[in-house]
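With one protein chain withheld, the remaining protein chains of the complex are depicted in position.
Up next, subunit A:
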Amino acid sequence: MKNLVILGAGTSGTMMANHLVSKLPKKDWKIHIVDQYKTHYYQPGFLFLPFDIYNENQVRKEGKKFIPKGVEYHQLKIEKIDAENNLVELENGVLSYDILIIATGSKIAPQEVEGMHSKAWRDTIFDFYTYEGALALRNKLREFKEGKLVVHITEMPIKCPVAPLEFAFLADSYFDKKGIRDKVEITYVTPLSGAFTKEYSSKKLGYLLEEKNIKLETDFAIERVDFENKKIVDYIDKEISYDLLVTVPTNMGDEVIEKSGLGDDLNFVPTHEKTLQSLEHENIFVIGDATNVPASKAGSVAHFQSETLTDNILLYINNKPLKEEFDGHSNCFIETGKNKALLIDFNYEQEPVTGTFPIAGIGPLKLLKESVLNHWGKLAFRWVYWNLLLKGIPIPFVSRNMSTAGKNINK
């Protein structure tokens, strides 16, 4: 009997368990999946929790429910991967593997910036990339009457790179609805050269910040948070004051990757960008936020990757060459507030452009353009996530590789 071990039962690990259970011959292969937590969170919902658009129960479910029969679930902390000996050390025992899939995701590391993870953390400094952070922020926003809200990105790469921008847009709507928009100043602070950095996007969407009266600070590389005086300070001593700082801290892979000597500077695992095989160990594959591939860190990306990875695991088992298939395909709805959203569909080569999706010329969704239907699409994504995505069921009309049909590419 051989062992295939999946590390992490988040979006990617759960999808892989569901894909592989029906494809690996049961008489030869045993599948294990390991995660430290009981609860599976719908992380895209963390964007909506702070604004009372979603409640707690809409973003969490028991993780085990999504693990298929025939896969052994271990609710344990992973301590170390011993890649030389094909072993995984758990907090309580050891698993040996023939094939390993790393799906341990990425998480925030506020301790990376001086003064961020300070006594002001969750008092005047908040994140919304964790369940606890999003809830604490919800409670803070309920009380917030006036002042300076600063929405801030520490450094790239971050998962769901558009989430902070969406947060700023939703904050505008939220305070508007409460009748206090004129008492709240919203500033969006980014280490990049603009809120939109791609050519088409900045042309098509540049109007959004102005329309919503959101101030923009670019090229801001944070050095420290002066939490006592409520300021963020960059390397050339530029200061931005806040009353409420909502930051996306540095995103990093789990410590277990560092302890196992398998990661880069940010604990992401060097991975072949088209096959998803680890660059160092041929029997280790990596998926989702845990990889270092230059695709967005998003659930939709993990979904497209899972289809290629499933094929590649079967090819690997049969000693056949792997498919160099994954193209960086990503598909994301972007909330712009006031019940509208944008949709973008892109890959390693193709930047987001306008067009129709998923059916060329028909839609019904529009790319890179605000619409109410796109907003319903974003809300429907939660249903799709729990009912299709996690179970490894293909999304109708949307293929693993990006389609150029329906896109206005040479405009």
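The rule is simple: contacts are C-beta pairs under 8 Å (C-beta built on N, C-alpha and C of every residue); 3 or more make two chains touch, one makes a residue touch a chain; residues count from 1.
FYI, contacts and distances are computed from a predicted model.
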item	value
The complex's invisible chain, by UniProt name, from "ABC transporter permease", "Carbon-monoxide dehydrogenase small subunit", "Electron transfer flavoprotein alpha subunit" or "TusE/DsrC/DsvC family sulfur relay protein"	"TusE/DsrC/DsvC family sulfur relay protein"
Contact partner of the left-out chain, one of A:Glu146, A:Asp219 or A:Glu239	A:Asp219
Residue, one of A:Val88, A:Leu141, A:Val162 or A:Ile186, that touches the chain absent here	A:Val162
Listed residues A:Asn86, A:Ser201 or A:Thr291, member touching the removed chain	A:Ser201
Where the missing chain touches subunit A, by residue	155-157, 161-162, 191-193, 196-199, 201, 205, 218-219, 221, 223, 235-236, 250, 264-266, 273, 294, 296, 330, 332, 334, 344, 346, 352
